[in-house]
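Removed: one protein chain of the complex. Kept in place: all other protein chains.
All chains are identified by letter, namely A and B, in their written order; residue positions are counted from 1 within each chain.
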Amino acid sequence: MEHPPTSARRAKWLGVGITAALLLAACGAATPAPTAVPAKPTDAPKPAATSAPAAPAATAAPAGPSAPVATAASRPDLKGELVINTWRDIAADPKHPSYSMYLLMQQWAKNHPNVKLTLQPMLGNVTDVFGFITTNLRSKTLADVVMQYFPSPAQIDVDLQYDFTADLAKPNPYSSNPTWKDDFPLKAVALDGVTTGGKTVMVGTTFVGDLGDTAVLYNMDLLEKAGVTKLPKTWAELVDAQTKLKAAGIQPFFMPTAGNEAYVFSWYIGILTDELMPEIIKACDGQADEKKDGQISQKEATWCIKTGKWNVKDPGVQALFTTFKDWSQFFHEGYLAPPAPGNLFTQGKIAFYPIVRLNMPIIEGDPNIKFNWGTFYLPALKGGIPKRIGNAGLGSGSQYLFIPKTTVEKGKLDLALDLLQYITSAKSSDYWCGLQSVPCFVSGTPPEKVFAGNPQQAKRYSGFIDPPASTSRASFMDINNAFAQASTVAEIKIFQDYLGGTATLDQSLVAYQKLLDTLAETAVRQHPEWKADTWK
Amino acid sequence: MTAANSKLAGPPGPWARLARRLWRSRVLYLLILPTALSLIVFYYGPLLSGLWHSFRYWDLKQDIFIGLENYKRMFEETAALAAWRNMAVILLSQLVIVSSMPLLGALLVFRLTGGRMQYLWRIIFVLPIVVPGTVVVFVWRWFYGIDGGFNLLLRAIGLGSWTRIWLGEISTALPAIIAVGFPWVAGLNFLIYLAALQSIPGEIIDASKVDGAGPIRRFFSIELPLVRPQIVLLIILTFIFYLRSFDAPLIMTNGGPGTAGTLVPGLQMYRAIRDDLDLGYGSAIGTVLFVVMIALTFINFAVRARIARNEQNRGRQS
Partner (left out) sequence: MTRRRFRFDGGQAFIHTVLVLLATFTFVPVLTLLALSLKDTYQFINQPIGLSFPLEWKNYEMAWAFMRDPLAHNIIVATAAVSANLFMASLSAYVFARHDFPFRNALFSLIGILLFVPGTVLLVPNYVLIINLKVQNTLMALILPYAAQQVFTLVVLRTFFEELPQEMFDAAKVDGASAFQEYMRIAIPLSWPIISAMAIFQVWQIWNDYAWPSLVANSNEARTAVTGLIYFNDFSRPEPGAGMAAAVIAAAPMLILFLVTMRSFIAGLTAGAVKG
């Protein structure tokens, strides 16, 4: 072996190449690259032909008030860098309701030229984003500010998040109201859900007609084909309509129990729980030193389970299961499996399709929809005013921002606080309202008045507005709202077993009780300050 | 020799000898240090940490001792037991598959006359290795959809009544996942079998042909025994792989339909981490998987040792 074989020479060059790649990787891998404002849209383009209009005034709503000019007067020396985790990419779609939040941030950045504002979208499905927030909150690796929707107890932690209580009692530099708290609409009811143990750890906005509202889309053409001439106003009419649809060979109701949209199923668990278990809710509201406000928090729910009030032996819980079973005959084909690609409603294959207002732009912008459609709200199971799940603008505001305590430790509290005070000032709220396709309105206003002069919009958004939320908010005594988002998956699977016939009612109830107990146990472990062993 | 005496002249004690040898080899220890560090940080450390935390409630913020509660939960939850059962079904099916179909394919190719033909078919059946497993699962997921490949095919040939929601029904979901990869011929297993067959010395085969052995008899008396080590190897590798793999249940059905239609322990653990941040429970599942693996390995070794010993005895007796 006098001279190295050709393979060795090849090896040398490969070695050089590999070393180069290693160096490149070491440089590139060390620093994650946050997307700078404005963020490049990384979601796939929606099927709608939204060649995005540049100016926000091009949306359906009339051009509202211009963005409040952020003065640097309040904290003139602000400089530094601020990174914000946002719920998905809020800069991607100018037609999307969250774009207004992006514009407000832009405006603030423009008026604080010494501060570099960077957005880091949190991507994924709902479970992914919630999981991201919870995990990184605990491992202290979140950005400086976090903007999210629908906070659940898993994202609320007084040990790890900044407490705004003191600042709320003082004036907001960007507003003329006596205190910052006065800036929040509807008597700051949005702050209720994020206040625990007397500490408010998030600031949020809520408006009637807010993004978290839910409603049900209907395809009028399909309904008429089946002989249904008007929208059902009672549960009996709903069953009748679905029966007629099924007889006509049309899929009646979209109810996914698997895949990314299974949260729809959890809405109806929440709604039906309210209608079927009012005594349990009344017994548990206000317990364990919580406020008696018609809303069940995680602490109250845990108390409820631990003291045995919320128990599967209650006929209300059994009725929950059997109601779904009866209803399941009208669910779309293959509701137990992950949904196929594409949207059944836009394809004109299904009559009723639940939707959250956040997703309305997808339907509105789809050029393939040629049929007559609108939204309405499902009637109550037992008559009376149906319960509204989802934000409904009364107490569970959808858009929230919080400051992880790590930001305070980094010395950036004043930057973050200033930004939040700007975004939630009264003028900013007006501006935000002016940009929405459903303008902010007083609860109880009929749709025709909200969309004066635009009957098409009134029909399309009717389900979010009527019946009014002020009279009928759900109590949220359901696993989805009282506990971590991900437990919903476990809960829905139990229902899947029952609806699919794999488990009997008794087996399902046993499994459900186990789930409740496990959730309560975990919650107690997470909150030693509750002193749960003193309960009952 | 005591330590006190070691200062005096005389042969060094055993500890001192050892110390001297260690010192002489210090460069060698340095050279294997990177590997050692990697393995300690990413294997031994986690192994011990997993075992330790299986007795605790751990969610990144808190770390409390709770005794055997995680293990109790594992055996009380109906979903947990179903998960182990599903994994056993998958394992056994895959063991049967791996020891039959690729071998059949390799055998057929091996029996072809003409090296060019063999080479061509080898490429054809090895090429599918290229496609990542996730992509395969992804495509099969489409095939199993309501309007996916299978149902369309059934409708096209008039068997519309046989269409199912393959991934949505409890009776078909698990078989559907096992069936992914049909006909299970192509891939790494095929390659290994073929290589083993091709390394059988030509004289043995020619001799058997002269003896008049037909193709089937040739298989059982010559090829099969000589390929047996590969079969065993692939069984072990397949076993190790499927004991922990859960990509298909995760991507195709997320463990459904229902609580445990296609749930496997690995997926339970994954969900415990990603969805619930219930890390103690996840550690408990991992520990049980580990114990099962070790137990089965021991059994495997013991059985093989016993077989080898029997063969030796028989050899000695004859």
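We adopt the following convention: a residue touches a chain if its C-beta (ideal position, glycine included) is under 8 Å from a C-beta of that chain, and two chains touch if they have at least 3 such contacts.
Only a predicted model underlies this, so the values are computations on that prediction, with no experimental measurement involved.
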>> One chain is left out of this view; which of B:82, B:97, B:170 or B:269 touches it in the full complex?
In response: B:269
> Of the residues listed, B:57, B:84, B:125 or B:166, which one is in contact with the missing chain?
Replying inline: B:125
>> Going by the contact rule already stated, which one of B:103, B:243 or B:263 would touch the omitted chain in the full complex?
In response: B:243
>> Can you tell me which of B:89, B:136 or B:222 touches the chain that was removed from the display?
In response: B:136
> Hey, which chain B residues sit against the chain that's not shown?
Replying inline: 18, 21-22, 25, 27-29, 31-32, 34-36, 38-39, 41-43, 45-47, 49-50, 53, 58, 60, 105, 108-109, 111-113, 121, 123-136, 138-140, 142-143, 147-149, 152-153, 156, 182-183, 185-186, 188, 191-192, 195-196, 199, 215, 230, 233, 240, 243-244, 246-247, 250-251, 265-266, 269-270, 272-274, 279, 282-283, 286-287, 289-290, 293-294, 297
> Taking the full complex into account, what residues of chain A touch the chain not shown?
Replying inline: 1, 4-5, 7-8, 10-11, 18-19, 21-22, 24-26, 28-30, 32-35, 42-45, 47, 121-125, 128, 132, 135-136, 139, 141, 259-260, 341-343, 347
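In this text, only the chains that are shown with their structure count from here on.
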>> Distance between chain A and chain B based on Cα centroids, please, to the nearest Å.
In response: 41
> In the complex of these two chains, what residues of chain A are touching chain B?
Replying inline: 127, 131, 134-135, 138-139, 157, 159-160, 258-259, 333-338, 340-341, 484, 486-487, 489-490, 493-494, 496-497, 500-503, 507, 511, 514, 518, 522, 525-526
>> For a test of understanding, state which residues of chain B touch chain A in their complex under the given definition.
In response: 57, 59-62, 64, 73, 76-79, 141-142, 145-148, 165-170, 252-261, 271, 274-278
